[in-house]
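Below you will find the structure I want to go over with you.
Part of the complex only, each chain left as placed.
For clarity, chains are labelled A and B in written order, and residue numbers in each chain start from 1.
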Amino acid sequence: MAGREIELIPRMKGQGYGPEQVARRRAWVEERTGARLAQVGATLYAGPELRGNIENPIGAVQVPLGVAGPLLVEGERARGLFYLPMATTEGALVRSYERGMVALTRSGGATARIASEENRVCPVFPFPDVARAADFARGLPRHFPALQTAADATTRHGRLVAVEPYPVGRAVIVNFRYTTADAHGMNMIVKATEAACRWLVAHAGAERYLILSGMSGEKRASGWLLPGGKGRKVTAGALLPRAVARAVLHADPAEIEDAWHHSVVGHLMAGALGHNAHLANGLAAFFIACGQDVANVANSAVGITHFERTGEGDLYASLTLPSLTVATVGGGTGLPTAVECLSVLGCRGGGKAGKLAEIVAAALLAGELSMAAAIASGEFVAAHETYGRNRPAAG
Amino acid sequence: MAGREIELIPRMKGQGYGPEQVARRRAWVEERTGARLAQVGATLYAGPELRGNIENPIGAVQVPLGVAGPLLVEGERARGLFYLPMATTEGALVRSYERGMVALTRSGGATARIASEENRVCPVFPFPDVARAADFARGLPRHFPALQTAADATTRHGRLVAVEPYPVGRAVIVNFRYTTADAHGMNMIVKATEAACRWLVAHAGAERYLILSGMSGEKRASGWLLPGGKGRKVTAGALLPRAVARAVLHADPAEIEDAWHHSVVGHLMAGALGHNAHLANGLAAFFIACGQDVANVANSAVGITHFERTGEGDLYASLTLPSLTVATVGGGTGLPTAVECLSVLGCRGGGKAGKLAEIVAAALLAGELSMAAAIASGEFVAAHETYGRNRPAAG
């Protein structure tokens, strides 16, 4: 291809966010590829409001939206009954979550608690040898006030709350920990961290840095997320009376615990991180609906589901999410359908990210319960036969 | 709540897929929550075609769609220049992938190869003791023809190609491996596996089974995906001349390799599975655009990116994806905007899933290159400042 003419996507004035520019670009793609893009073009988005969310816009894709509930949440920021918007194309998913929500609600609701709210960036500082790396790591704590000044000057919403050095060979990875209010805030804190890194080069003996080392766990599954966290650490739990489990979920607590035993062993055999039934399903559906960064499913789906039969024969179900990255401002949260979905949850705008985290954690617990019960009861395949096919099913 | 009245989402005739039913349900949600759902209701979907993709439908969410390219792919099923639809709300993402695609294309394109195409289900068979579990595991291979008959009778497109027993304590997990043509096919093969499990209970001494053990790695990150695979195992690679790397990516191969070194160590420190820059970003954007099951980002994002400076000072970049789950039939691939996005790639319908896998692998490699180069060159933050904000940027 070197030497051959490569036809770049047309560059347009102001990055081409005007409606007419979007249409022109879409037509250009149609011409090059032979595809018809009428549906993609039938979009709500007039254009300019997409700036900051997408480049080279040609329209929008539409993802089916369903609703599941009611879900009774007993959190500290979310309290009451909720109906949850879920955007998915996987048949049976909404029905399955709905079933778990009804079971939780009939059991008195799911409790949710947030243990920490932080986001992280982990740049790496190379040195010529391990001695200098060790010196840098040892000296870091005393620079914290200066780093906080440098970092916080770049942002109104983020605040640097801790720095932790990890010497590795002749380099030092530093974990910069921030609060980010209601934004996921990666752009915000990466920028703040760059300011801090520059300070360290200018004043603290650092020679250079790479702004990301991969250690933070952003958009990837890693074991450190479980103890270390990223975003919000949330737990959710509920005590299901045996009668509710049997009536709504068609499985006895003993059967669900037994399925959990076998599933834990399956996870251990596969070298999975954490243990859960299908967190990624619910996360993807909520994230698409609510304008979250969907790639964060990779880290948010690392969690631990736990089912314990109590001495009385009931079921205590719990879920631990160390890295739930949800936001109610920034990113895609301001797009038209996202705004509406967040409104359904009473989670639109500032001050609502914690509430959203509690609701999502409770909802994911519902999904875990429903899936585990379907496996335990042997109904899993039948349920997918009923709902997962493109044909009428018995109402 | 026990005792209090819980208001369920209204049940409707035929599951309520008619346009009027969808509108009624949407109005019901508006009434309960106070949200306005006008944009959610402004959807392409008339209703009934959603059956099998969603329950309790209330409309659709719209996700901004951009296009990146050109990407020259030298695969076995995908050959030529491609322009890729990406649905995302993360600013700078499309531009970053586009930059990597241009670099690959100017370097002569990315080669892609598929090493295997399989999907898997891993039920677990409990026994009273380890001796009986061992007996069952040892006897399994001779039942393969009967299992194949039982499983394949349930499906036109799936075919059981192997069964592998894994004794764990007094249970045996069995890996049922299938080919599934152009579908992801989880529903298909879970149903087939259930038929096989029933056969084993009836004829081979199994006492009972749980249809899923978590070992298969569906929609979760697990270490076994790397050697074991799920979906398609694909590799992609390209040799970037030093001049292209410097001109397009603003980084020298030596700098990119150095960044890789440090990033690998960061991944090892965090206990990450595999190593990559941001596979989840591209995967989420392609999956949403093309009607894939987005929750599969969790397994598909487990992969290994590798950058090696050659003796001549150029860069060999490669990517190994052990669990790329893409489909061109079934699931959400038939929805209106998905059909159009698949058409842009020439990947609509039967016989095209392998082609799609090669294109996606090459595209992800582009994203890996662009991100690694941005980190190596120090331009990462600046790029996000330019594109990741909701405000005009210099054209």
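One rule holds for everything that comes next: a residue touches a chain if its C-beta (ideal position, glycine included) is under 8 Å from a C-beta of that chain, and two chains touch if they have at least 3 such contacts.
Treat the numbers as computed from the prediction; the structure is a model and nothing was measured.
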Seminar exercise, completed: For this file the homomeric complex, of which 2 subunits appear, totals 4
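Just so we're on the same page, only the chains that are shown with their structure count from here on.
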Exercise. So how far apart, in whole Å, are subunit A and subunit B when each is placed at the average of its C-alpha atoms?
Worked result: 16
